[in-house]
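Shown here: the complex without one of its protein chains, the others still in place.
Let's look at chain A:
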Amino acid sequence: MATLHIDVEFGGGMELLFKNVREHKIDMPEGSNLKDLITYIRDNLMTAKQDLFVMNDTVRPGILVLINEADWELCDGIEYKLEDGDRIIFISTLHGG
């Protein structure tokens, strides 16, 4: 099965949940959707505070998601089918004003 190469970036303070690393390269199996990616990140890139990222099988309210520079609310949100070379960005709005 082919592999999808996904660029993932964390911003707005979310990088602090990932050892302060903003950019990650993640390979996902073909046919994966955004929900699979989020689950993968939670289970493989996080050692603590998973609930600050994932809540009720989606990202915690207050975290913005961009798929290739566009608001995920314009795409299919959590159901979005990943494509090779996609760039997914998670930005927290919850950190100080």
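In this text, contacts are C-beta pairs under 8 Å (C-beta built on N, C-alpha and C of every residue); 3 or more make two chains touch, one makes a residue touch a chain; residues count from 1.
Operating definition for what follows: contacts and distances are computed from a predicted model.
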*Absent chain [UniProt protein name; select from "Dolichol-phosphate mannosyltransferase subunit 3", "NEDD8-activating enzyme E1 catalytic subunit", "NADH dehydrogenase [ubiquinone] iron-sulfur protein 1" or "Cytoplasmic tRNA 2-thiolation protein 1"]*: "Cytoplasmic tRNA 2-thiolation protein 1"
*What chain A residues would touch the chain not displayed?*
11-13, 16, 60-62, 64, 66, 69-71, 73-76, 89, 91-97
